[in-house]
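For reference, the structure I am asking about is given below.
Left out: one protein chain. Kept in place: all the others.
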Amino acid sequence: MSATETVEPTEDSSPEHTSPEEQVWLGLYRQLFRIRSFEERAYRLFMEGLVKGTSHLSLGQEAIAAGFGEAMRADDYTFATYRGHAHTLARGTPMTGVMGELLGRANGVCGGKGGSMHLTSVEHGAMGSYAIIGAHLPIANGAAWSAQVRGTGQVTVCFFGDGTTNIGAFHEALNLAKVWNLPVVFVCENNLYMEYTPIGDVTAVEHPAADRASAYGLESIIVDGNDPDVVFEVASTAIGRARDGGGPSLIEAKTYRHGGHSRADPGTYRPDEEVAEWRARDPVPTYRQRLRDRGVAEGALAAIETEAAADVDAATEAAKAAPPPAVEAAYTNVWADGGAAWRN
Amino acid sequence: MSATETVEPTEDSSPEHTSPEEQVWLGLYRQLFRIRSFEERAYRLFMEGLVKGTSHLSLGQEAIAAGFGEAMRADDYTFATYRGHAHTLARGTPMTGVMGELLGRANGVCGGKGGSMHLTSVEHGAMGSYAIIGAHLPIANGAAWSAQVRGTGQVTVCFFGDGTTNIGAFHEALNLAKVWNLPVVFVCENNLYMEYTPIGDVTAVEHPAADRASAYGLESIIVDGNDPDVVFEVASTAIGRARDGGGPSLIEAKTYRHGGHSRADPGTYRPDEEVAEWRARDPVPTYRQRLRDRGVAEGALAAIETEAAADVDAATEAAKAAPPPAVEAAYTNVWADGGAAWRN
Amino acid sequence: MAELITYRDAVARGLAQEMRRDPSVYFLGEDVAAAGGGFKATKGLFEEFGPERVRDTPISEEAILGAAMGAAMTGLKPVAEIMFSDFLATCWDLVAVEIPKTRYMTDGQVTLPLVIRTANGGGLRFGAQHSQAVENWAMAIPGLKVVAPSNPRDVIGLLAAAIRDPDPVMFFEQKSLYPTKGEVPDGEIVDELGVARTLRAGQDVTIVALASMVPRAMAAAEELDEIGISAEVIDLRCLVPLDTRTVVESVKRTSRLVTVEENPRLVGWGAEIVSIVGEECIWHLDGPLTRVTTPHIPLPSADALEDEFLPSVDRIVEATQKAVQ
Partner (left out) sequence: MAELITYRDAVARGLAQEMRRDPSVYFLGEDVAAAGGGFKATKGLFEEFGPERVRDTPISEEAILGAAMGAAMTGLKPVAEIMFSDFLATCWDLVAVEIPKTRYMTDGQVTLPLVIRTANGGGLRFGAQHSQAVENWAMAIPGLKVVAPSNPRDVIGLLAAAIRDPDPVMFFEQKSLYPTKGEVPDGEIVDELGVARTLRAGQDVTIVALASMVPRAMAAAEELDEIGISAEVIDLRCLVPLDTRTVVESVKRTSRLVTVEENPRLVGWGAEIVSIVGEECIWHLDGPLTRVTTPHIPLPSADALEDEFLPSVDRIVEATQKAVQ
């Protein structure tokens, strides 16, 4: 449905009247819908030439970021990839800064220096988006190690794709996480493709993450990454275990991206039936229907949708209105003293 | 026994009178004894200061190189590590060039440019010894790939240690080998330690290679790396399968080094009982006894020993007598044109 | 006869030229086969040469270069693609420690006829991890040849030379140049490595540039002409082998040197050119040895910032004026 559809005012959708269970459902739907709305707008802005460079959308994959976002504690850490809009938003990062960053404006979360591939909001536990395949898995370990020795109970969640399971850093990170019993959850979003190549063509096992879990002394876990309830549950379990000193997990969530790998890619290398099959499992309308079937009031859902649409609009306007970064800004923040000097 | 012990001249030990089976046994013993003799001498020469730099001995681990050496075809490829004297000799590389290389002499297999850690004899299929942990596993794949597309039936055997299973290159290489169905045999010599740290302290699984085989769609294979017969058999099977298009194998051979990690290391971090237990399983005397028990003539063994001793002596003398490389030699063989020029 | 083609299409054409000629040339990389490469620079090769000779790989840069190296040791002539030059860092051990040293360490027993192609440099708003110009990293490593063409014709000629060369060659394609067009003659094109090209003669100053900086240096030279400064422009084309002769002779005539590079300020290849000139032509110099570089910062992604930091025509003009004063 469109976010501007009329809301039935008769149903009572105020949070006070929802059960704790329903609050989780609404939280998940809110995540799903916000991410979807944001990325659809972002896509339009790319097509209008307002976003430069490249960008990688999670359209179709939102349930994973949503499920984990809801399961995490505010001070937990997220490590994401270049396909990280969803994961950054799921931690509560305001849309304005994210949209500003995509448009290369001064109001971006990274002041325009990062761009779509490097969204970060430390304030919200979004510890960065990394554009080199595999690199952030060892880094996520580091945050988990630090939480462990500082005794804060913080858990680190690290997202990556199926293709990433074939790079060396994956192996090194998983082994160390287990040996040091780190509070880290590795989440493989298996969307069946690396860029344009089916993951099965380049991988020795069928389930690129789950079939390797035993190589690190870990349990093999595969979940439906398009089902927010399932993701939320497995996320809660794994995060809880990590928080209680039970060590790392590796979760493979099966999913699919609706579009191409990145802005430039129409995704035509994928069989039509495959695309159709997965589109039928689109988490956003599917979950909406499920909640309706569970008796969640239309108004509660519509309110979420209206709010998300308004936020996307506001973020878009703010980003468009924001100036580009000042040229001098390029010389700031290389070093902790705020500057860029390499000589005296 | 010492190599100079008197040989009983009455027993008939000429090859014509040995069975094919016995010829394999004698071949294995010959490998074992030659490698042992060479390395004991090398150790002495290090201690005398004649070998500079560092060196890593296989004393105690010889059965693995021996078993594979005997199972390989002359045109097969070997890739070894800095602990590569054994594997280089096992392919039939004459001792003289190896000893010369250790002493940094002009007659060394690499003209003194490689040293102990980089022994290579392409003529004998010894495609190099690599000193960066894990680096040669992907390179071994390349040789196997080339043999595959050239259709030569050559098999590549790649040796490495237990500690090497934790570096990224291991993971990348194993996955690609399986995906491309390469004729390559990966042999993990698990001597229980990386340098000074027990492998169990830094590894998520008990058997660092075998417990990871399934992550690459491979069979889990563990063998007694101190038993030349067992190694020969598993080597023959794996090499045969690779030659017949059956793809890669990963073999974990349990073994132990008698000495420290490298020249500088006394190896005192290891429990005395552990050292004693493994010394009791020293493959050289153990296998000698086994062959005697099987009725192999003392003379046949003694002849091997005498020949090895003589070869070691000759190699030592030749290396000592050889001049150091000419200074101009340092400017040769950077490029295929023989030179080192980077400018006109 | 000549044709106007893009730098991007020149890559596929150069590769096809050599793959037709030499059946031992194999090509491998991520998404290079049916997909034709992340930059679509290798379209058509899979269709013409098939899955044996044009191979998709996992995302395993070390495995890619390892496969190339081992194959080169044993009879093939592999061309490996590393999608972005930034990713060379993930396989730097192969690039810097295995491939360039093995011939030497084995005293010539092993020869490594291989090419590593990669998309290098900035200008596409890809941010700090996908925009680096790292040809200086490769130049620092003894045992690597380093090539970086500035135009479609050179892409073909130098790629052919790289593939025929018996040594490992790092082939840097500047990604901002992919859509640019240039004239390419019909038939086989094969150049020689290590030969710079003087694109424009001049008396007052020698400007040495590479890859994407070449068109900018040429544009700057035109502008300088208008204000009475006659600039000689040299397209280096290769960093190793380095055509020092062309550079040194030019500077001896013009007495002034400006290098223009995409590398960040410290120890870019410009520093090497300056140092050679500073040692060998010191008595001929009539102005400060001047480098135009990207500042020593990671490249920011916003277009407003990125444009400011890659050496622009204006900055080249300004720096050259200063050098000539």
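Order of writing sets the labels: A, B and C. Residues in every chain begin at 1.
Basically, contacts are C-beta pairs under 8 Å (C-beta built on N, C-alpha and C of every residue); 3 or more make two chains touch, one makes a residue touch a chain.
Keep in mind that this is a model prediction, so the values were computed, not measured.
Counted over the whole complex, the shown chains touched by the missing one are A, B, C. Of C:Q17, C:S60, C:T74 or C:N136, it is C:N136 that touches the chain left out of the display.
Among A:Y77, A:Y196 or A:W278, the one in contact with the hidden chain is A:Y77.
From the options C:V97, C:V190, C:A219 or C:V313, the residue with contact to the unseen chain in the full assembly is C:V97.
Remark: the omitted chain is touched by one listed residue; of C:E223, C:E249 or C:E280 this is C:E280. Residue-wise, the contact with the chain that is not shown comes from C:A271, picked out of C:V147, C:L193 or C:A271. Touching the omitted chain from chain C are residues 86-87, 89-90, 92-93, 95-97, 100-101, 104-105, 127-129, 132, 136-137, 139-143, 239-240, 242, 263-272, 274-275, 277-280, 282, 285, 287-291, 295-298, 300-301.
Residue positions on chain B in contact with the hidden chain: 52-54, 104-105, 108, 112-118, 130-135, 163-164, 166-169, 194-197, 201-203, 269, 324-325, 327, 329-331, 334, 340, 342, in rising order. For chain A, the residues in touch with the chain missing from this view are 77, 79, 109-114, 118, 120-123, 127-128, 130, 132, 135-147, 149-150, 156, 168-169, 172-173, 175-176, 179-180, 329, 332-338, 340-344.
The rule is simple: only the chains that are shown with their structure count from here on.
For chain A, the chain with the farthest CA centroid is B. A simple rule picks the central chain: find each chain's mean C-alpha point, then take the one closest to the mean of all protein C-alpha atoms, which gives C. Chain geometry summary: the mean Cα position of chain B and that of chain C are 41 Å apart. We define each chain's centre as the mean of its Cα atoms; on that basis chain A and chain C are separated by 37 Å.
Within chain C, the positions touching two or more other chains are listed as 57-58, 60-62. Residue positions of chain A with contacts to 2 or more other chains are 166-169, 201-203.
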